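Got a structure for you, written out below as structure tokens; questions coming shortly.
Apart from one protein chain that is not included, each protein chain of the complex appears where it belongs.
And now, chain A:
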Amino acid sequence: MTMGTIIWKEMKERPTALIASLLAIILSVTALVAIRNVTIFSEQEVAGKLDELGANVLILPEGVTLQDYYAADMHKETIPEEHVAELALAGLTGVEAITPKLCVPTKLDDRNVILTGILPQSEIQKMNAWSGGGMLFKKHEGCKAKINVADENLDAPDSLAERRALQHLNQSEVLLGSDFAASKGLKEGDQLQLLGETFEVLSVLPSTGTVDDSRVFAHLHTVQRLSGTGPVVNIIEVMGCCEDVANGLVGELQSLLPGTKVVTIANVVETQVSINRMMTNLSYLFLAILVAVGGASMASASFANVIERRREIGTLMALGATPRFVTQLFLAKAALLGLAGGISGYVLGSLIAVLLGPVFANVSVFPVPSLAIVAATVAVLVTLAASYFPARQASRLDPCLCFKEV
């Protein structure tokens, strides 16, 4: 009878103990794989979004929190529009686009709508170009000092959805978010009345999946005039080059505009990354706890198994089995259980992550093959460690004493 046959018969005869041990390992590995899997894809999503956004910088009134901003950037505090010109005239390297916004709630046919005032880039670039002469002597490197040539494609109204900046907008024109336009059946060239003034629809923006889809965008100065707010804005969004944002653009903005709060999207994402990091640490904590519980369960089952199988172990040894063989027998069984538990845990954990990742973390999750190796290795090591002492105990049994007990 080979070692494999003995192990197989042992497991087959005592399935309850086998299932209990296996379950402890599977659960621990499942938790580890599921959390780690979601975390990996959440981090990738954040990195992708950051790349897409190009490290935006937000200039907010001092008393406004990021939560206020993310609550559809509707907050009552304002900053002077003068800051926009200050920014443009300063000609800071790395500032690609400046988009001030003023949000005013209003109604259209009893439907609530947010009228958002934006300033076309043509009015800002004019000032920015005045300081352009000073940049002539800088050799273009990386993303510094991005060029800005008149371009009919990028100057099209639709660019607001993609680049969050618009080149031209007349004071009597509006752009409609896709959802708002669909709900009102409005299209390009139509007219609508807002705050007592008639506007022409310049374009319906493509869907972005954000709050912008339900908004109406008009010229900032028109919104200021109609709402009576004066020359103020709620926020200034700055499209800054990633490299320059990292190299002190934020500091320059802070010293240029005292009394405002300068926040980078990188900061915001950094918070998200911190959460991801916390999730990773949590997954390790879970792993430690569950491994301890699984390990203890495995060790306990192995000890019980050794006690229960004293006679069989004694018989084996009386028949010539060496203590080394007995140790190997118990460790091989543990390794087999660990491997089975690790692989099953990986499969179950990946399945849970794929199913629940989009629901809880709002990210699409796919199985990560490298996690299978980690899961199997950890599970095998834990079961081996947990079974080492019971196996050693079994190998030290005296066959004579075992038979005496009989």
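For the reader, a short list of remarks on this structure follows.
The definition used in the following text is that a contact is a pair of C-beta atoms (placed from the backbone, for glycine too) under 8 Å apart; a residue touches a chain by one contact, two chains touch by 3 or more; residues count from 1.
One rule holds in what follows: contacts and distances are computed from a predicted model.
The chain absent from the displayed complex carries the UniProt protein name "Thioredoxin domain-containing protein", chosen from "Hydantoinase B/oxoprolinase family protein", "Thioredoxin domain-containing protein", "Gluconate 2-dehydrogenase subunit 3" or "Assimilatory sulfite reductase (NADPH) flavoprotein subunit". The missing chain, though absent from the display, is touched by one residue of A:Met127, A:Leu202 or A:Leu397; that residue is A:Met127. Annotation: of A:Leu89, A:Leu108, A:Met279 or A:Ala385, A:Leu89 touches the absent chain (contact as defined above). Those residues of chain A that touch the chain absent from the view are 51-52, 54-55, 81-82, 84-86, 89, 91, 96, 123, 125-140, 143, 145-151, 153-154, 231, 239, 241-242.
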